[in-house]
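A single protein chain has been omitted; all remaining protein chains appear in their positions.
Our next item is subunit A:
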Amino acid sequence: MVVRNYNQELEFLEKINPYCWRIKKGFQPNMNVEGVFYVNQTLEKLMLDELKNACRPGMVGGFLPGVKQIANVAALPGIVGKSVGLPDIHSGYGFAIGNMAAFDINDPKSVVSPGGVGFDINCGVRLLRTNLFEQDVLPVKEQLAQSLFDHIPVGVGSKGIIPMNSKDLEEALEMGMDWSLREGYIWAEDKEHCEEYGRMLNADPSKVSMRAKKRGLPQLGTLGAGNHYAEIQVVDEIFDKWAACKMGIEEVGQVCVMIHSGSRGFGHQVATDALVQMEKAMKRDNIETNDRQLACARISSVEGQDYLKSMAAAANFAWVNRSSMTFLSRQAFAKQFHMAPDDLDMQVIYDVSHNIAKVEEHIVDGKQKTLLVHRKGSTRAFPPHHPLIPVDYQLTGQPVLIGGTMGTCSYVLTGTEQGMSETFGSTCHGAGRALSRAKSRRNIEYTEVLRKMEDMGISIRVASPKLVMEEAPESYKNVTDVVNTCHAAGISKKAIKLRPIAVIKG
(Lines give C-alpha, C1' and ligand atoms only; values in the text may rest on other atoms or scores of the structure.)
Protein backbone atom coordinates (compact mmCIF):
# COMPACT_ATOMS: atom_id res chain seq x y z
CA MET A 1 0.00 0.00 0.00
CA VAL A 2 1.18 3.51 -0.77
CA VAL A 3 2.22 5.53 2.23
CA ARG A 4 1.24 9.17 1.97
CA ASN A 5 1.55 12.00 4.41
CA TYR A 6 -1.45 13.89 5.71
CA ASN A 7 -1.31 16.66 3.09
CA GLN A 8 -1.05 14.15 0.27
CA GLU A 9 -4.06 12.32 1.70
CA LEU A 10 -6.00 15.57 1.81
CA GLU A 11 -5.68 15.94 -1.95
CA PHE A 12 -8.12 13.07 -2.33
CA LEU A 13 -10.72 14.82 -0.20
CA GLU A 14 -12.84 17.68 -1.49
CA LYS A 15 -15.34 19.78 0.39
CA ILE A 16 -18.30 20.13 -1.97
CA ASN A 17 -20.52 22.17 0.36
CA PRO A 18 -20.41 23.25 4.02
CA TYR A 19 -21.84 19.87 5.08
CA CYS A 20 -20.47 17.41 2.60
CA TRP A 21 -17.11 16.05 1.53
CA ARG A 22 -16.21 13.88 -1.45
CA ILE A 23 -13.62 11.07 -1.27
CA LYS A 24 -12.07 10.68 -4.70
CA LYS A 25 -11.11 7.39 -6.27
CA GLY A 26 -7.51 6.43 -5.51
CA PHE A 27 -7.73 7.38 -1.83
CA GLN A 28 -7.66 3.63 -1.23
CA PRO A 29 -6.85 1.01 -3.90
CA ASN A 30 -9.51 -0.42 -6.24
CA MET A 31 -12.34 1.93 -5.38
CA ASN A 32 -15.33 1.10 -7.59
CA VAL A 33 -17.23 4.24 -6.62
CA GLU A 34 -16.48 7.45 -4.79
CA GLY A 35 -17.05 8.02 -1.11
CA VAL A 36 -18.90 10.85 0.55
CA PHE A 37 -19.32 11.98 4.13
CA TYR A 38 -21.51 14.54 5.88
CA VAL A 39 -19.97 16.69 8.62
CA ASN A 40 -20.26 20.22 9.94
CA GLN A 41 -17.28 22.26 11.09
CA THR A 42 -16.98 20.63 14.51
CA LEU A 43 -17.41 17.08 13.28
CA GLU A 44 -15.12 17.74 10.33
CA LYS A 45 -12.28 18.45 12.74
CA LEU A 46 -12.84 15.16 14.59
CA MET A 47 -12.89 13.29 11.30
CA LEU A 48 -9.73 14.85 9.90
CA ASP A 49 -7.88 14.58 13.22
CA GLU A 50 -8.49 10.86 13.13
CA LEU A 51 -6.91 10.73 9.69
CA LYS A 52 -4.02 12.95 10.74
CA ASN A 53 -3.30 10.68 13.71
CA ALA A 54 -3.19 7.63 11.49
CA CYS A 55 -0.74 9.40 9.16
CA ARG A 56 1.78 10.05 11.91
CA PRO A 57 5.05 8.35 11.05
CA GLY A 58 5.74 5.20 13.02
CA MET A 59 2.03 4.64 13.63
CA VAL A 60 1.57 0.87 13.87
CA GLY A 61 -0.98 -1.50 15.30
CA GLY A 62 -3.57 1.25 15.39
CA PHE A 63 -6.93 1.16 13.69
CA LEU A 64 -8.07 2.54 10.36
CA PRO A 65 -9.66 5.98 10.49
CA GLY A 66 -13.33 6.15 9.49
CA VAL A 67 -12.60 8.00 6.27
CA LYS A 68 -10.27 5.19 5.10
CA GLN A 69 -12.91 2.65 6.00
CA ILE A 70 -15.51 4.45 3.84
CA ALA A 71 -13.06 4.20 0.94
CA ASN A 72 -12.36 0.51 1.57
CA VAL A 73 -16.09 -0.17 1.45
CA ALA A 74 -16.19 1.72 -1.87
CA ALA A 75 -13.82 -0.95 -3.19
CA LEU A 76 -16.17 -3.86 -2.46
CA PRO A 77 -17.53 -5.71 -5.51
CA GLY A 78 -20.97 -4.68 -6.75
CA ILE A 79 -21.28 -1.43 -4.78
CA VAL A 80 -23.38 1.24 -6.52
CA GLY A 81 -23.75 4.98 -6.06
CA LYS A 82 -21.42 6.00 -3.27
CA SER A 83 -20.09 4.68 -0.01
CA VAL A 84 -21.72 7.08 2.44
CA GLY A 85 -20.46 8.28 5.81
CA LEU A 86 -23.04 9.88 8.11
CA PRO A 87 -22.18 12.69 10.59
CA ASP A 88 -21.84 10.36 13.60
CA ILE A 89 -19.23 8.22 11.86
CA HIS A 90 -16.35 6.64 13.77
CA SER A 91 -13.95 3.80 13.20
CA GLY A 92 -15.52 0.35 13.47
CA TYR A 93 -14.96 -3.27 12.54
CA GLY A 94 -14.47 -3.35 8.74
CA PHE A 95 -17.19 -0.82 7.96
CA ALA A 96 -17.06 2.37 9.97
CA ILE A 97 -19.97 2.89 12.34
CA GLY A 98 -22.18 5.41 10.56
CA ASN A 99 -21.45 3.96 7.11
CA MET A 100 -24.01 2.82 4.53
CA ALA A 101 -23.46 1.09 1.22
CA ALA A 102 -25.76 -0.43 -1.38
CA PHE A 103 -25.05 -3.40 -3.65
CA ASP A 104 -26.84 -4.32 -6.86
CA ILE A 105 -28.58 -7.66 -6.29
CA ASN A 106 -28.67 -8.39 -9.99
CA ASP A 107 -24.93 -8.05 -10.35
CA PRO A 108 -23.56 -11.58 -9.77
CA LYS A 109 -20.40 -10.15 -8.24
CA SER A 110 -22.24 -8.20 -5.52
CA VAL A 111 -21.51 -9.06 -1.93
CA VAL A 112 -23.14 -9.06 1.47
CA SER A 113 -20.87 -8.29 4.43
CA PRO A 114 -21.65 -9.01 8.10
CA GLY A 115 -19.22 -6.20 8.93
CA GLY A 116 -21.62 -3.86 7.14
CA VAL A 117 -24.35 -4.79 9.58
CA GLY A 118 -22.36 -5.07 12.78
CA PHE A 119 -22.30 -7.53 15.63
CA ASP A 120 -25.48 -6.23 17.20
CA ILE A 121 -27.86 -7.12 14.38
CA ASN A 122 -30.99 -4.93 14.30
CA CYS A 123 -29.84 -2.84 17.18
CA GLY A 124 -32.41 -0.08 17.16
CA VAL A 125 -34.52 2.47 18.94
CA ARG A 126 -38.19 2.43 19.82
CA LEU A 127 -40.18 5.40 21.06
CA LEU A 128 -43.42 5.12 23.03
CA ARG A 129 -45.59 8.10 23.75
CA THR A 130 -47.86 8.66 26.76
CA ASN A 131 -50.57 11.18 27.49
CA LEU A 132 -48.74 12.20 30.68
CA PHE A 133 -46.95 15.50 31.10
CA GLU A 134 -43.78 16.34 32.96
CA GLN A 135 -45.66 17.67 35.98
CA ASP A 136 -47.52 14.34 36.30
CA VAL A 137 -44.29 12.41 36.42
CA LEU A 138 -41.95 14.68 38.40
CA PRO A 139 -43.42 13.87 41.85
CA VAL A 140 -42.98 10.14 41.27
CA LYS A 141 -39.92 10.27 39.02
CA GLU A 142 -37.62 8.32 41.37
CA GLN A 143 -40.21 5.62 41.99
CA LEU A 144 -40.94 5.33 38.29
CA ALA A 145 -37.23 5.06 37.40
CA GLN A 146 -36.79 2.40 40.07
CA SER A 147 -39.86 0.57 38.85
CA LEU A 148 -38.58 0.53 35.25
CA PHE A 149 -35.19 -0.67 36.51
CA ASP A 150 -36.90 -3.45 38.48
CA HIS A 151 -39.05 -4.48 35.54
CA ILE A 152 -36.42 -4.53 32.79
CA PRO A 153 -33.46 -6.88 33.26
CA VAL A 154 -30.29 -4.90 32.52
CA GLY A 155 -26.54 -5.37 32.39
CA VAL A 156 -24.09 -8.22 32.05
CA GLY A 157 -25.34 -11.61 33.13
CA SER A 158 -28.99 -10.60 33.55
CA LYS A 159 -31.61 -13.03 32.29
CA GLY A 160 -34.96 -12.42 30.68
CA ILE A 161 -38.10 -12.80 32.74
CA ILE A 162 -40.49 -13.54 29.88
CA PRO A 163 -40.94 -17.32 30.07
CA MET A 164 -39.34 -18.98 27.05
CA ASN A 165 -38.24 -22.43 26.05
CA SER A 166 -36.35 -23.46 22.97
CA LYS A 167 -39.51 -24.11 20.99
CA ASP A 168 -40.78 -20.60 21.80
CA LEU A 169 -37.45 -19.23 20.66
CA GLU A 170 -37.67 -21.01 17.30
CA GLU A 171 -41.11 -19.54 16.75
CA ALA A 172 -40.06 -16.08 17.83
CA LEU A 173 -37.10 -16.18 15.44
CA GLU A 174 -39.38 -17.06 12.58
CA MET A 175 -42.30 -14.79 13.43
CA GLY A 176 -40.75 -11.72 15.00
CA MET A 177 -43.39 -9.41 16.45
CA ASP A 178 -46.16 -11.67 15.21
CA TRP A 179 -44.98 -13.99 17.96
CA SER A 180 -45.13 -11.20 20.55
CA LEU A 181 -48.63 -10.36 19.35
CA ARG A 182 -49.80 -13.98 19.48
CA GLU A 183 -48.42 -14.37 23.00
CA GLY A 184 -50.19 -11.20 24.08
CA TYR A 185 -47.18 -9.03 24.83
CA ILE A 186 -47.93 -6.27 22.34
CA TRP A 187 -50.79 -4.50 20.64
CA ALA A 188 -51.63 -5.03 16.99
CA GLU A 189 -50.93 -1.34 16.27
CA ASP A 190 -47.33 -1.73 17.49
CA LYS A 191 -46.48 -3.75 14.40
CA GLU A 192 -47.79 -1.08 12.09
CA HIS A 193 -45.29 1.44 13.49
CA CYS A 194 -42.23 -0.70 13.05
CA GLU A 195 -39.85 -1.20 10.12
CA GLU A 196 -40.83 -4.37 8.20
CA TYR A 197 -43.85 -4.60 10.52
CA GLY A 198 -41.54 -6.24 13.03
CA ARG A 199 -40.96 -9.37 11.00
CA MET A 200 -38.48 -10.24 8.28
CA LEU A 201 -40.12 -12.91 6.18
CA ASN A 202 -36.93 -14.53 4.94
CA ALA A 203 -35.85 -15.51 8.47
CA ASP A 204 -34.83 -19.14 8.68
CA PRO A 205 -33.99 -20.36 12.21
CA SER A 206 -32.59 -23.61 10.79
CA LYS A 207 -29.66 -21.62 9.36
CA VAL A 208 -28.73 -20.39 12.83
CA SER A 209 -26.17 -22.25 14.92
CA MET A 210 -27.15 -24.04 18.14
CA ARG A 211 -24.61 -21.84 19.86
CA ALA A 212 -26.41 -18.63 18.88
CA LYS A 213 -29.71 -20.03 20.12
CA LYS A 214 -28.12 -21.05 23.42
CA ARG A 215 -26.74 -17.56 23.89
CA GLY A 216 -30.01 -15.99 22.85
CA LEU A 217 -32.54 -17.94 24.88
CA PRO A 218 -31.68 -16.62 28.36
CA GLN A 219 -31.25 -13.07 27.06
CA LEU A 220 -34.55 -12.50 25.32
CA GLY A 221 -36.28 -9.54 26.92
CA THR A 222 -33.10 -8.03 28.39
CA LEU A 223 -31.73 -4.59 27.71
CA GLY A 224 -28.03 -5.44 27.63
CA ALA A 225 -25.16 -3.17 28.51
CA GLY A 226 -22.87 -0.80 26.64
CA ASN A 227 -24.70 2.09 25.02
CA HIS A 228 -28.13 0.49 25.40
CA TYR A 229 -30.70 2.17 27.61
CA ALA A 230 -34.31 2.79 28.47
CA GLU A 231 -35.16 6.41 29.14
CA ILE A 232 -38.12 8.41 30.30
CA GLN A 233 -38.03 11.55 28.19
CA VAL A 234 -40.04 14.72 27.86
CA VAL A 235 -40.65 16.69 24.69
CA ASP A 236 -38.29 19.67 24.88
CA GLU A 237 -38.92 21.38 21.56
CA ILE A 238 -41.16 20.83 18.55
CA PHE A 239 -39.67 21.89 15.21
CA ASP A 240 -42.35 20.50 12.95
CA LYS A 241 -45.74 20.81 14.62
CA TRP A 242 -47.61 19.02 11.90
CA ALA A 243 -45.31 15.98 11.83
CA ALA A 244 -45.29 15.87 15.63
CA CYS A 245 -49.10 15.88 15.62
CA LYS A 246 -49.16 12.89 13.30
CA MET A 247 -46.97 11.10 15.85
CA GLY A 248 -49.35 11.96 18.66
CA ILE A 249 -47.03 14.55 20.19
CA GLU A 250 -49.03 17.65 20.91
CA GLU A 251 -47.13 19.85 23.31
CA VAL A 252 -43.80 20.51 24.92
CA GLY A 253 -43.60 18.60 28.21
CA GLN A 254 -45.31 15.44 27.00
CA VAL A 255 -43.70 12.25 28.40
CA CYS A 256 -42.24 9.52 26.19
CA VAL A 257 -40.25 6.32 26.73
CA MET A 258 -37.29 5.44 24.53
CA ILE A 259 -35.82 1.95 24.37
CA HIS A 260 -32.44 1.34 22.72
CA SER A 261 -31.44 -2.31 22.45
CA GLY A 262 -30.68 -5.03 19.93
CA SER A 263 -30.46 -8.77 19.37
CA ARG A 264 -28.19 -9.44 22.35
CA GLY A 265 -25.91 -12.50 22.39
CA PHE A 266 -28.00 -14.11 19.68
CA GLY A 267 -27.11 -11.53 17.04
CA HIS A 268 -23.51 -11.32 18.20
CA GLN A 269 -23.10 -15.04 17.69
CA VAL A 270 -24.84 -15.02 14.28
CA ALA A 271 -22.37 -12.35 13.16
CA THR A 272 -19.36 -14.20 14.57
CA ASP A 273 -20.45 -17.46 12.88
CA ALA A 274 -20.97 -15.70 9.55
CA LEU A 275 -17.55 -14.03 9.64
CA VAL A 276 -15.89 -17.44 10.01
CA GLN A 277 -17.95 -18.90 7.13
CA MET A 278 -17.22 -15.97 4.87
CA GLU A 279 -13.47 -16.14 5.31
CA LYS A 280 -13.68 -19.51 3.58
CA ALA A 281 -16.07 -18.29 0.89
CA MET A 282 -13.76 -15.37 0.09
CA LYS A 283 -10.85 -17.70 -0.57
CA ARG A 284 -12.97 -19.98 -2.71
CA ASP A 285 -14.54 -17.22 -4.82
CA ASN A 286 -11.36 -15.11 -5.00
CA ILE A 287 -12.98 -12.05 -3.51
CA GLU A 288 -10.35 -9.42 -2.82
CA THR A 289 -10.89 -6.68 -0.26
CA ASN A 290 -8.60 -3.98 1.10
CA ASP A 291 -9.12 -5.07 4.68
CA ARG A 292 -9.39 -8.57 6.14
CA GLN A 293 -12.18 -7.33 8.39
CA LEU A 294 -14.39 -6.69 5.37
CA ALA A 295 -15.22 -10.38 5.21
CA CYS A 296 -18.03 -10.86 2.69
CA ALA A 297 -19.64 -13.37 0.35
CA ARG A 298 -21.48 -13.08 -2.95
CA ILE A 299 -25.14 -12.41 -2.28
CA SER A 300 -26.07 -15.39 -4.44
CA SER A 301 -23.65 -17.81 -2.72
CA VAL A 302 -24.75 -20.30 -0.08
CA GLU A 303 -22.84 -18.39 2.59
CA GLY A 304 -24.40 -15.10 1.51
CA GLN A 305 -27.93 -16.51 1.53
CA ASP A 306 -27.42 -18.32 4.82
CA TYR A 307 -26.18 -15.13 6.39
CA LEU A 308 -29.17 -13.13 5.14
CA LYS A 309 -31.58 -15.75 6.49
CA SER A 310 -29.91 -15.94 9.89
CA MET A 311 -29.50 -12.16 10.01
CA ALA A 312 -33.26 -11.91 9.45
CA ALA A 313 -33.82 -14.32 12.36
CA ALA A 314 -31.60 -12.10 14.51
CA ALA A 315 -33.58 -9.05 13.37
CA ASN A 316 -36.77 -10.80 14.47
CA PHE A 317 -35.11 -11.61 17.79
CA ALA A 318 -34.34 -7.92 18.30
CA TRP A 319 -37.92 -6.87 17.56
CA VAL A 320 -39.28 -9.44 19.99
CA ASN A 321 -36.69 -8.21 22.48
CA ARG A 322 -37.76 -4.56 22.17
CA SER A 323 -41.40 -5.67 22.23
CA SER A 324 -40.86 -7.57 25.48
CA MET A 325 -39.34 -4.46 27.03
CA THR A 326 -42.22 -2.39 25.67
CA PHE A 327 -44.52 -4.74 27.54
CA LEU A 328 -42.47 -4.37 30.73
CA SER A 329 -42.37 -0.57 30.44
CA ARG A 330 -46.13 -0.44 29.98
CA GLN A 331 -46.51 -2.59 33.09
CA ALA A 332 -44.21 -0.32 35.09
CA PHE A 333 -46.17 2.79 34.09
CA ALA A 334 -49.53 1.12 34.63
CA LYS A 335 -48.59 0.07 38.17
CA GLN A 336 -47.25 3.50 39.04
CA PHE A 337 -50.24 5.44 37.78
CA HIS A 338 -52.90 2.80 38.47
CA MET A 339 -54.15 3.11 34.92
CA ALA A 340 -54.18 0.69 32.00
CA PRO A 341 -51.37 1.25 29.45
CA ASP A 342 -54.15 1.81 26.96
CA ASP A 343 -55.58 4.69 28.99
CA LEU A 344 -52.08 6.14 29.26
CA ASP A 345 -52.03 6.06 25.43
CA MET A 346 -48.70 4.22 25.45
CA GLN A 347 -48.56 3.76 21.69
CA VAL A 348 -45.40 2.97 19.76
CA ILE A 349 -44.53 6.09 17.73
CA TYR A 350 -41.99 4.18 15.71
CA ASP A 351 -39.24 1.57 15.88
CA VAL A 352 -36.09 1.91 13.77
CA SER A 353 -33.22 -0.45 13.03
CA HIS A 354 -29.75 1.00 12.76
CA ASN A 355 -27.67 -2.15 12.15
CA ILE A 356 -29.18 -4.08 9.28
CA ALA A 357 -29.05 -5.05 5.61
CA LYS A 358 -32.27 -4.88 3.58
CA VAL A 359 -33.45 -5.41 0.05
CA GLU A 360 -34.87 -2.13 -1.28
CA GLU A 361 -35.76 -0.45 -4.56
CA HIS A 362 -33.80 2.69 -5.40
CA ILE A 363 -33.18 4.87 -8.41
CA VAL A 364 -29.54 4.72 -9.52
CA ASP A 365 -28.50 6.87 -12.49
CA GLY A 366 -32.13 7.25 -13.51
CA LYS A 367 -32.90 3.53 -13.42
CA GLN A 368 -34.81 1.61 -10.79
CA LYS A 369 -32.66 -1.06 -9.21
CA THR A 370 -33.07 -3.71 -6.54
CA LEU A 371 -30.34 -3.17 -4.00
CA LEU A 372 -29.07 -4.79 -0.84
CA VAL A 373 -28.65 -1.78 1.41
CA HIS A 374 -26.26 -2.16 4.35
CA ARG A 375 -26.80 0.28 7.17
CA LYS A 376 -24.34 0.11 10.04
CA GLY A 377 -24.93 2.77 12.62
CA SER A 378 -27.25 4.37 10.12
CA THR A 379 -31.03 4.67 10.12
CA ARG A 380 -33.45 4.25 7.25
CA ALA A 381 -35.17 7.57 6.53
CA PHE A 382 -37.77 7.13 3.79
CA PRO A 383 -39.49 10.22 2.35
CA PRO A 384 -43.22 10.99 2.29
CA HIS A 385 -45.31 8.75 0.00
CA HIS A 386 -42.84 5.86 0.10
CA PRO A 387 -44.82 2.59 -0.14
CA LEU A 388 -42.93 0.94 2.73
CA ILE A 389 -43.89 3.42 5.43
CA PRO A 390 -47.13 3.15 7.41
CA VAL A 391 -50.22 5.02 6.38
CA ASP A 392 -50.04 7.35 9.41
CA TYR A 393 -46.71 8.73 8.17
CA GLN A 394 -47.39 8.76 4.43
CA LEU A 395 -47.54 12.54 4.37
CA THR A 396 -44.81 13.35 6.89
CA GLY A 397 -42.15 10.86 5.87
CA GLN A 398 -40.85 8.06 8.05
CA PRO A 399 -40.07 9.03 11.67
CA VAL A 400 -36.36 8.59 12.37
CA LEU A 401 -35.41 8.10 16.01
CA ILE A 402 -32.00 9.38 17.00
CA GLY A 403 -31.01 8.30 20.49
CA GLY A 404 -28.65 10.55 22.37
CA THR A 405 -26.29 9.34 25.04
CA MET A 406 -26.79 9.18 28.77
CA GLY A 407 -28.03 12.58 29.84
CA THR A 408 -28.15 14.22 26.41
CA CYS A 409 -31.10 14.95 24.17
CA SER A 410 -32.62 12.63 21.62
CA TYR A 411 -34.35 13.63 18.40
CA VAL A 412 -37.12 12.55 16.10
CA LEU A 413 -36.48 13.41 12.46
CA THR A 414 -38.42 12.62 9.32
CA GLY A 415 -37.20 11.27 6.01
CA THR A 416 -36.83 13.50 2.94
CA GLU A 417 -36.75 13.15 -0.85
CA GLN A 418 -33.22 14.53 -0.87
CA GLY A 419 -32.09 11.82 1.53
CA MET A 420 -33.72 9.24 -0.72
CA SER A 421 -31.72 10.35 -3.73
CA GLU A 422 -28.42 11.24 -2.00
CA THR A 423 -27.97 8.60 0.70
CA PHE A 424 -30.35 5.80 -0.35
CA GLY A 425 -32.84 7.02 2.24
CA SER A 426 -30.41 6.85 5.14
CA THR A 427 -29.36 9.18 7.92
CA CYS A 428 -27.41 9.18 11.18
CA HIS A 429 -28.19 6.92 14.16
CA GLY A 430 -26.96 8.66 17.29
CA ALA A 431 -24.08 10.56 18.71
CA GLY A 432 -21.13 8.33 17.83
CA ARG A 433 -18.16 7.90 20.13
CA ALA A 434 -15.44 10.52 20.32
CA LEU A 435 -13.34 9.22 23.25
CA SER A 436 -12.16 5.65 23.73
CA ARG A 437 -13.66 3.68 26.58
CA ALA A 438 -10.34 3.23 28.36
CA LYS A 439 -9.68 6.97 28.11
CA SER A 440 -13.12 7.74 29.53
CA ARG A 441 -12.42 5.44 32.46
CA ARG A 442 -9.19 7.28 33.18
CA ASN A 443 -10.37 10.85 32.69
CA ILE A 444 -13.89 10.89 34.00
CA GLU A 445 -14.97 10.37 37.60
CA TYR A 446 -17.92 8.13 38.29
CA THR A 447 -19.31 10.37 41.03
CA GLU A 448 -18.76 13.46 38.89
CA VAL A 449 -20.95 12.04 36.13
CA LEU A 450 -23.69 11.10 38.57
CA ARG A 451 -23.59 14.55 40.19
CA LYS A 452 -23.92 16.21 36.79
CA MET A 453 -26.92 14.02 35.98
CA GLU A 454 -28.51 14.99 39.26
CA ASP A 455 -27.88 18.68 38.55
CA MET A 456 -29.68 18.28 35.25
CA GLY A 457 -32.62 16.68 37.05
CA ILE A 458 -32.06 13.23 35.61
CA SER A 459 -32.70 10.15 37.76
CA ILE A 460 -30.31 7.40 36.93
CA ARG A 461 -30.30 3.66 37.63
CA VAL A 462 -27.28 1.83 36.34
CA ALA A 463 -26.01 -1.71 36.90
CA SER A 464 -22.31 -0.98 36.37
CA PRO A 465 -20.52 2.11 37.74
CA LYS A 466 -17.65 1.69 35.27
CA LEU A 467 -20.08 1.96 32.45
CA VAL A 468 -21.19 5.35 33.72
CA MET A 469 -17.71 6.67 33.02
CA GLU A 470 -17.46 5.02 29.63
CA GLU A 471 -20.85 6.28 28.60
CA ALA A 472 -20.51 9.80 29.98
CA PRO A 473 -21.77 12.41 27.49
CA GLU A 474 -18.21 13.76 27.14
CA SER A 475 -17.19 10.47 25.54
CA TYR A 476 -19.51 11.08 22.61
CA LYS A 477 -19.90 13.48 19.76
CA ASN A 478 -22.54 16.09 20.41
CA VAL A 479 -25.80 14.62 19.15
CA THR A 480 -27.11 18.10 18.36
CA ASP A 481 -24.18 18.68 15.99
CA VAL A 482 -24.90 15.35 14.34
CA VAL A 483 -28.63 16.00 13.93
CA ASN A 484 -28.15 19.59 12.78
CA THR A 485 -25.76 18.39 10.10
CA CYS A 486 -28.34 15.90 8.80
CA HIS A 487 -30.97 18.63 8.84
CA ALA A 488 -28.78 21.23 7.14
CA ALA A 489 -27.57 18.74 4.53
CA GLY A 490 -31.24 17.95 3.85
CA ILE A 491 -30.93 14.18 4.27
CA SER A 492 -33.55 14.29 7.03
CA LYS A 493 -35.60 16.91 8.78
CA LYS A 494 -35.89 17.78 12.48
CA ALA A 495 -39.32 17.23 14.04
CA ILE A 496 -39.01 16.83 17.81
CA LYS A 497 -36.34 17.19 20.46
CA LEU A 498 -36.60 15.08 23.62
CA ARG A 499 -34.79 15.51 26.94
CA PRO A 500 -34.27 12.65 29.42
CA ILE A 501 -35.56 12.81 32.98
CA ALA A 502 -34.70 9.23 33.93
CA VAL A 503 -32.13 6.80 32.53
CA ILE A 504 -31.95 3.04 33.02
CA LYS A 505 -28.74 1.42 31.84
CA GLY A 506 -26.69 -1.77 31.99
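Heads up, the rule we're going with is that a contact is a pair of C-beta atoms (placed from the backbone, for glycine too) under 8 Å apart; a residue touches a chain by one contact, two chains touch by 3 or more; residues count from 1.
Note that contacts and distances are computed from a predicted model.
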* Identity of the absent chain, which is to be given by its UniProt protein name, from "Archease domain-containing protein", "Iron-sulfur cluster assembly scaffold protein IscU", "Adenylyltransferase and sulfurtransferase uba4" or "Cysteine desulfurase" -> "Archease domain-containing protein"
* Asked: Which of A:77, A:116 or A:226 touches the chain that is not shown?
  -> A:226
* Give the residue, chosen from A:68, A:90, A:126 or A:246, that touches the chain omitted from the document. => A:90
* To do: Just name the one of A:265, A:304 or A:500 that touches the chain not displayed here.
  => A:265
* Structure fact -> Where subunit A meets the left-out chain, the residues are 61-63, 90-93, 97, 119-120, 155-158, 211, 214-215, 217-219, 224-226, 265, 268-269, 271-272, 275, 292-293, 433-439, 463-467, 470, 506
